[in-house]
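Once you've had a glance at the structure underneath, I'll fire off some questions.
Only a single protein chain was left out; the remaining protein chains are all shown in position.
So, chain A:
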Amino acid sequence: MDNAVEVRDLVVERGKRTVLHGISCDIPAGQVTGLLGPSGSGKTTLIRAVVGVQIVRSGTVMVLGRPAGSAPLRRELGYVTQAPSVYADLSVRENARYFAALRGLGATEADRAITDVGLAQACNQLVGNLSGGQRSRASLACALIGHPKLLVLDEPTVGQDPVLRADLWARFHELAAGGTTLLVSSHVMDEAGRCDRLLLVREGRLIGDDTPAAIRARSGTDDLEEAFLRLIRQLDEVAA
């Protein structure tokens, strides 16, 4: 199987603090890979390195066979930052049309993306007047436009009601089935089970990189939250 993203010995420092301590991992193409870990563990930094906006100390990040952040990748990438990065003083539709125009696409693609995230009814509302969950879906819609090969979503399901959350995850798997690679971060462990593959991060180190089934088997529990805890304890015992 091909890898959409290959990270090797990635070290990132922010100020005097080392945020990522030499992470290596692969993100397989056409799958939903979950990036799980507590807040402050380095998830967003790893995501920023993958989309090519993070200054890295050492190591390499290859995306679709090219160094992360190189110009041709900008047409292949959809990126949703943690805070909904859409214009609050534009309507949902105006936002989507602008992001479509950046890719040389028209209103049809923009409107389709809005429908895909279930915001068709709210498309003429100003983003600033939407609820938090709607706002992050508006941000997601702008990333879906133009069928990017790699979708990088930083906590896209925060604040969504359970039904919508299920819809979004179903949509992520449809996209993956169509060949899109998704990297989705979350700090909610109950979402881990929905991923094809998991990367578990803690304090800037990768402590798990496997399918959910394999992680359950290795730690001897069906509960992924508990599995995460057991992995941490095992590592702490080794260290001690």
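In the analysis below, contacts are C-beta pairs under 8 Å (C-beta built on N, C-alpha and C of every residue); 3 or more make two chains touch, one makes a residue touch a chain; residues count from 1.
FYI, contacts and distances are computed from a predicted model.
Missing chain, UniProt protein name, picked from "Transport permease protein", "DNA ligase (ATP)", "Oxidoreductase" or "Hydrogenase 3 large subunit": "Transport permease protein". Residue A:77 is the one among A:77, A:92 or A:117 that touches the chain not shown. Looking at A:51, A:113 or A:153, the residue that reaches the missing chain in the full complex is A:51. Remark: the omitted chain is touched by one listed residue; of A:11, A:126 or A:164 this is A:126.
Of the listed residues A:11, A:29, A:62 or A:101, the one in contact with the hidden chain in the full complex is A:101.
Residues of chain A in contact with the chain left out of this view: 14-15, 51-55, 69, 74-75, 77, 79-91, 94, 98-99, 101-104, 126, 142.
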